[in-house]
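And now, chain A:
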Amino acid sequence: MTQNNVRKVAINTNINGQEMDILVDPYVSLLETLREVVGMTGTKEGCNDGNCGACTVNIDGRIVDSCLVLGVEAEGKNIETVEGMATPEGLHPLQQAFLEEAALQCGICTPGFLVSAKALLDNEPKPSEDRIRHWLAGNLCRCTGYDKIVKAVKKASD
Partner candidate 1 sequence: MVSKSKKSDYKVIGTRPIRHDGYDKVTGRAQYGADIKLPGMIYGAVLRSPHAHAKIKKIDISVAEKMKGVFAVMTAKDLPRLSDKQRGNSEESGSEKHLSENVMAMDKVLYKGHVVAAISAKDVNTAREAVKKIVVDYEVLKPVINVDQAMKKGAPILHEDFVGDHLGKKVKNTNVATFNKYTTGNTDEGFRKAHLIIEKEVELQTVHQGYIEPHNGTAIWDEDDRVKIWTSTQGSFANRDSVSKVLNLDVSRVKVTPLEIGGGFGGKIPVYLEPIAAVLSKKSRRPVQLVMSRTDVFDASGPAPGGKVIVKIGVDKDGKMLAGYADIRLEAGGYPEAFIEAAAKCVFSCYDIPAMEIEAYDVLVNKPSSAPYRAPGSPQVAFATETVVDEICRKLNMDLIDFRLLNVAEKGTRTALGPKYRKIGLKQVLEAAKKSDHWQSNLEKNPKSGKLRGRGIASGYWFNIGEKSAVNLSLNMDGTVILTEGSTDIGGSRASIAMQAAEVLGVKAESVRPSVVDTDSIGHTDVTGGSRTTYATGYAAYKAAHMLIDEITNKAAKIWDLSEDEIIYSDGVISSKTDSELRMTLREFADKNPFGPVVSSASVDLEEAAGGFGTHIVDLEIDPETGKTDVIRYTVLQDVGKAIHPAYVEGQLQGGATQGIGWALNEEYFMSDQGTMLNSSYLDYRMPIALDLPMIETILVEVPSEDHPFGVRGVGETPICPPVPAISNAVNDAIGSRILSTPIKASKILNKLKSM
Partner candidate 2 sequence: MIKVFLPYKTRKIFNLPVEVDAEGNNLRNLIEFLDKKYPGLKQELVDEDKLIPTISAVIDGRTTKLGLIQKLDNVSEIHFLPSIAGG
């Protein structure tokens, strides 16, 4: 079976509150769909096998590694990425806290951490340090040693 026998699939999905119809190859990941088809590059690829969390997005209230989801699975789903966190009123409290606490250095893992942390605070407004570390275990950061990230999430929860 060669490439051209596989046809693109039309899907209807909602990304950061915006409904859209897109055409995707059935074999590409949601990560690639977001970055290459939709053109939203805020979601990052670090490993493409579910071990770094840089591509974390929120689907219908649950965080997932978008590299382990097919683009076609986005059909009928509500997807939130880092691009959807800030509002016309300003940054999300987590984004503000990350800036104030210097919780990012190179910043490549930051979108994933923000999307993960938002899901935590949506479910548990006042998480303990251990709970924060547990929840963020699926997100790798190589620059900060996590210290300031944990502090920022705590700050945003206060």
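Everything below uses one rule, namely that contacts are C-beta pairs under 8 Å (C-beta built on N, C-alpha and C of every residue); 3 or more make two chains touch, one makes a residue touch a chain; residues count from 1.
Regarding candidate selection, all candidates are chains of the complex that A comes from, given by their letters.
All figures in this text were calculated on a predicted structure; none of them were measured in a lab.
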For chain A, as assembled in this complex, the candidate in touch from 1 or 2: 1
Residue ranges of chain A touching candidate 1 (in the complex, touch as defined): 2-4, 25, 27-28, 32, 35, 39-49, 51-52, 54, 81-83, 85-86, 91, 95, 98-102, 104-111, 114, 129, 132-134, 136-137, 139-150
